[in-house]
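Just one protein chain is left out here, and the rest sit where they should.
== chain A ==
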């Protein structure tokens, strides 16, 4: 399994966390919460958003039809959406079919204890009204979260 990058979007359409690995051989390579990735984040958000609404329209109305993976020729996008409007997005190679357990771990064992149960960290990363329309810039920066994500995902980067 090779992981290329990991993203979190909140319910205000803002990217609140991004981590991109650039070198397969070096697990600590790449960027965290980078400014250069802003446009990529918007494109990725747009792609998932459009495919999500297509899925919803094509699905049976009684059951919710949420998107799980999107595969292209080069990579595969895995998405976990929560009821509170959080999207966890993981980009891996095409061979990787199902990483829902990894995404659930990232949400339940890493995001919830280090952001939701951390009283020093904001839970809503859009603090002003004008940041709520996809214009936010605040990122998850707390120590536990960064360390835990690194510890959990790094071994999988080049496996």
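Methods note: a residue touches a chain if its C-beta (ideal position, glycine included) is under 8 Å from a C-beta of that chain, and two chains touch if they have at least 3 such contacts; residues count from 1.
As a convention for this text, contacts and distances are computed from a predicted model.
Chemist: Choose one: "LAMI_0B02190g1_1", "Probable electron transfer flavoprotein subunit alpha", "histone acetyltransferase" or "Os04g0463700 protein". The correct choice is the protein name in UniProt for the chain not shown.
Modeler: Hidden chain, UniProt protein name: "LAMI_0B02190g1_1".
Chemist: Considering the complete complex, identify which of A:34, A:142 or A:158 is in touch with the unshown chain.
Modeler: A:142
Chemist: With the missing chain put back, which residues of chain A would touch it? List them for me.
Modeler: Within chain A, the residues that touch the unshown chain are 113-114, 117-124, 141-148, 151.
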